[in-house]
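Before I ask anything, let me first share the structure, which is written out below as structure tokens.
Yeah, one chain of the complex is gone here, protein chain that is, but the others are all in their spots.
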Amino acid sequence: MSEARQFNAIGRRVIRPDGVDKVTGRAAFGADYTLPGTIYGKVLRSPHAHARIVSIDTKKASRMPGVLAIVTGADFPKVGSEEITGGEGAGDYKDLATNVMARDRVLYHGHAVAAVAATSVAEADAALAAIKVRYEKLRPVMDIDTAMADDAVVIDEQLFTSGLPEKPSKPSNVATVMELKRGDVEAGFAAADIVLEGTYRTPTVHQGYIEPHACLATINQGGQATVWASTQGHFDVRSGAAKVLGMKVSDIKVIPTEIGGGFGGKTTIYVEPVAILLSRRSGRPVKMTMTREEVFRASGPASATKCVIKIGAKNDGTLTAMSAWLAYEAGAFKGSSMAPGAMCVFAPYKVDNFLIRGFDVLVNKPKVAAYRAPGAPQSMYACESLLDELAGKLGMDPIDLRLKNAVEEGCQAAYGPKFNAIGFRECLEAAKRHPNYSVPLGPDEGRGVAAGFWFNAGMQSSAEIHINEDGTVTVIEGNPDIGGSRASMAMMAAEELGVPYERVRVQIADTESAGYTNTTGGSRVTFATGMAVIQAARDIIGQCKQRAASTWGIDGDMVDWADGKAIPKPGVNADVKPLTLANIASNAARTGGPLLGRASLNARGAGPGFSVNFADVRVDRETGKLDVLRFTAIQDVGKAIHPSYVEGQLQGGAAQGIGWALNEEYVYNKDGVMENAGFLDYRIPVASDLPMIDTQMIEVPNPSHPYGVRGVGETPIVAPLAAIANASCAATGVRIRDLPLSPPRVLAALEHAAS
Amino acid sequence: MAKVHVSTSVNGQHTEFLCEPNESLLDVLRENLQLTGTKEGCATGDCGACSVTIDGTLVCSCLVLGVEIAGKEVGTIEGIAKGDVLHPIQQKFLEHAALQCGVCTPGLIVATKSLLDSNPKPTEEEIRYYLAGNLCRCTGYDKIVRAVQDAAQTMRGKRA
Amino acid sequence: MESFAYAAPATLDEALDILKSHRRRKVRTQLLAGGTDMLVQMRTSDREPRVIVDIKKLKETNRLNVGGKDTYVGAALAGVLLTADKQLVARHPGLVEAVDLIGSSQIQGRASLGGNLCNASPAGDTIPAIIANGGVCVIASANGTREIAAEKFVVGVGRNALKPGEILLGIRFPKPAKRTSDAYLRFIPRSEMDIAVAGAGVSITLDKSGKCTAARVAIGAVAPTALLVPAAAKALVGTRLEPAALQAAGAAASDASKPITDKRGTVEYRRSIVAVLVRRAAKIAAERAGALK
Partner (left out) sequence: MASVFFPDHLAQYTHGRREFDVNVSSFRDLLEWLEVRYPGISEKLVGRVAVAIDGDIIHDPFLETIAANSEVHFLHRIEGG
């Protein structure tokens, strides 16, 4: 791309096209759709964390008033084992089906056991209460240490650890082992002047999107289903529901509703196939919405982890060796985000000798789902915390320590390939220069620094551009707009076509109206789908040049496109007026028919995102409470298409990371029952918990994107955990390695240190 | 026992509906009156997505019974804009990009209006505490607070 | 199917009649004020049908009087009405602080002092503040009215002293003596929206010289009910709230507490911070009562 390129549309802070509907209450989210005759589906959930289902008796429930259909696991087809070709944590269709509705065993408290459709929610709830399920309780396995112990209860007798050189002889709760290494780690430690080691734990946390999962499904007697769903990826809802129900993909149409947050948690399916089946059984449209309690108990949280990190360094801060032992809870089925966690943990640093071992571990908790840079926050929290300790021991500024070892273009990443243009060093330097970094601290206050990294994804996208008869532009694409992406698509189309942003409208189309498009996730939309939109716009421009040429009676390659107009190339001897998009569109019928541009691609070259965050916190030494005073998020964003929404990603990720660090955790009792399944006691940050979150966008263009875009959505959640933990350590003088840094834990540590 | 007939006013319009005595105002608005701009995030009063006003007082509609609003004036997000003219709060939320997914936005706008109606010049701290019952998981609140500050200034200007 | 019914009597007599007639027919009734706890409970744990008797239309439950002798706060008045009353804030600042701490702005639009008391949560924020202010519950029944001290009103977790057919009309507070003020503090992990992990309401009376002549200390969320802690008050009386006196009062509160470990805090943690809260609240109350800083 050309560095000096001047942009017209992109880089501005325009008003998003869907904004008015969202500030007036008109935007329709998952639970907002109703069809004539709609009835309501509700799910009966397991009261036990681990049990065998002995019997299910639905007779009484089926005779309850208003009840039109009841389904249990026996009503679903048997689904064979088949890998879901997605990314980390995507798992297996058999597991997906069993997670949607339990068959012979329940594997976590909240696991779906049966479902009812009735003419009202109250009637459905009453019927659920009348279903009799007999269970034979089994001992729940609730944490990594228990699950990995030699005498552990094995959750899945068919599960043999994969990733080992030879197939093990016994089943295990460890689904997968992964190893990454380079150089000679023992020699590296031997060569170090200082070697530090620490064990870090992070709890189960939830994405905490404000809109619960919701869908409306209807299926006709011919077997064709239509589903309105709040999802990050409606094509994935289609493929998942088709597998779980044994249907043809072409028989399911999924219409994406507006989505009230996802953060990775709405990349899989829960109620959608159940709603289709209930609709088939009842002959009526079925609406299903999870309660908030169900969202916590039965949708996919992020892994709890145990990470052991060891770092060796020279006295000047040069890293000589690093090792990581990383165990991630997968929940009841295999497929945690351990692998990306392992690949990220040392990604920001140059080190010749390292050994990373990762373990994907089953426990009796809900199957984890992706959560913003899945896997990275946990392992990098551990590594970035230990680096902070190292900086302290060496008496080095923590930014200087990182600068000493930072990767740059051409360095080989710990996960394999060499980096292209990246902005880690630039972020570190910006942090060091940032005025917030030199604000004086008061008593009981501390400052902490940490770095973050995420790969960012490319994958498949499609886009169509229609030029309407008045020259306005309709963009059709297939990524639910979770945070302003309609605006960035419209801006990129406007930029390419040379028309004002206001003349472009973006439509998020259903599975039958948009070309196949991968999920809104992996920070891929602005990058990959944006690239498809740009290519579709270039397709339009090519056609317009041809139309202009035929209008003028000159050769197509004699026409240029500039400022939204077709003009003859310099030197062309034609006395013609430039033709605008509107001119060409109005004459389209005579020059070959409607103007329709298309692109589909599998995007490569997603540029990785690096960040540096620092936080100031104050501790109340009598209660152990930490207050965040200042937070600064610096990130290489490639090229900010809409700067406000990019800043918003940095701020939102920071807030989620702060919550993860300070208060958020699933609290389980000894029976494996989550005790805080609501927003009252699962404490996400509220407005008064946070300061303004200062952002600085560094723009090191991604060479693989026409405008230099790199994904920005996920990296922001990675660094805050350690930034807060390191600030807490600086404020309190005590290093706490387990998250969250809740007041009781901090006070206990302070008291322990004093005694 | 039978459904209850309730006569009330919603966004200035006389409105009548039938509801179960234990049905929440939120369900009445969304299901009976098809006013789906008011959102359900938790149904326990912890998220504020269902914020509405009753006789000008800000409440969570999930914690009010439909039968309780007989004879009252209910204000919802659908009544904030006047015809095709956005309220300054709505305009500032757009200008400041104070929403990402947008599901908490109706509740936040209703709550912000309630704040600024009673306190035209709130400090940042007052804004943050007043809106503490409106959870937003996307924005980190920064741009929301700035939008509210800017809206307050605009509204003061209009009043003067 | 059985269902719920709703009644919103306009007078006290009508309300008492409704309670009486349903009792005779053995129909379960439930009094409704702001409903911010009740509706959640109805939705999550207690789905049994009953007749909901809304007491918000009664004049007796809606009266607010900061009078010459006593203060009277109607049981159904929403928090916003109390926090907006300048006289009430001036006379019982700690009580109003406690009201203001309950939930969000939205909750403040509904939640009431009477509801918080009747809900009888160990962690109810207003309860220690009511007790510290010497609050007396005014209860009506077909037989007339009776009064009981607030510390006797809550009898257990989720249980109060109301008998069938009775309605809590309001809470009466004696007018504070000269140079008396109060404060309420609670501890929560976030800045808002949480349930108290521990709470402390303190009322302090000073003489002209700044010596404490009377005190009431009540603590919350550290026992099945809020506790009045005379030993903590005793540690303050006769002192000028020097650090040693505050320390002793805190320790007395800590000793009196009988906390449990749950998702919101441990026994040790609650014991430890209740002392901190008592110290801090006593200091604020004394400053408000006119102590020199």
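For reference, chains read A, B and C in written order, and residue numbers begin at 1 within each chain.
By definition in this document, a contact is a pair of C-beta atoms (placed from the backbone, for glycine too) under 8 Å apart; a residue touches a chain by one contact, two chains touch by 3 or more.
What you see is a predicted model, and the numbers here were worked out from it, not measured in a lab.
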Shown chains touched by the chain that is not drawn here: A
Hidden partner chain, touching residue among A:Pro36, A:Pro165 or A:Pro570: A:Pro165
Of A:Tyr349, A:Tyr381 or A:Phe455, the one touching the omitted chain in the full complex: A:Phe455
Sole residue of A:Lys60, A:Lys393, A:Lys577 or A:Arg604 that reaches the chain not shown, by the stated touch rule: A:Arg604
Chain not shown: contacting residue from A:Ile15, A:Leu159, A:Val177 or A:Leu596: A:Val177
Touching residues (missing chain, whole complex) on subunit A: 83, 85-90, 163, 165, 177-181, 207, 262-265, 267, 339-340, 343, 369-374, 415-420, 454-460, 518-519, 521-524, 602, 604-606, 704, 711, 714
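Everything that follows uses one rule, which is that only the chains that are shown with their structure count from here on.
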Rounded Å distance, subunit B centre to subunit C centre (Cα mean): 29
Residue list for subunit C, restricted to those that touch at least two other chains: 44, 191-193
Residues of subunit B touching at least two other chains: 20, 43-44, 46, 129, 131-134
Partner subunit A, residues of subunit C touching it in the complex: 1, 44, 47, 187, 189-195, 197, 262-266, 268-269, 272-273, 276
Footprint of subunit B on subunit C - complex, ascending: 2-6, 8, 32, 34-36, 39-40, 42-44, 52, 54, 56, 78, 80, 103-110, 191-193
Complex interface listing, subunit B residues touching subunit C: 1-2, 4, 20-22, 24, 43-46, 48, 51, 54, 57-60, 62-65, 67-68, 70, 111, 114-115, 129-134
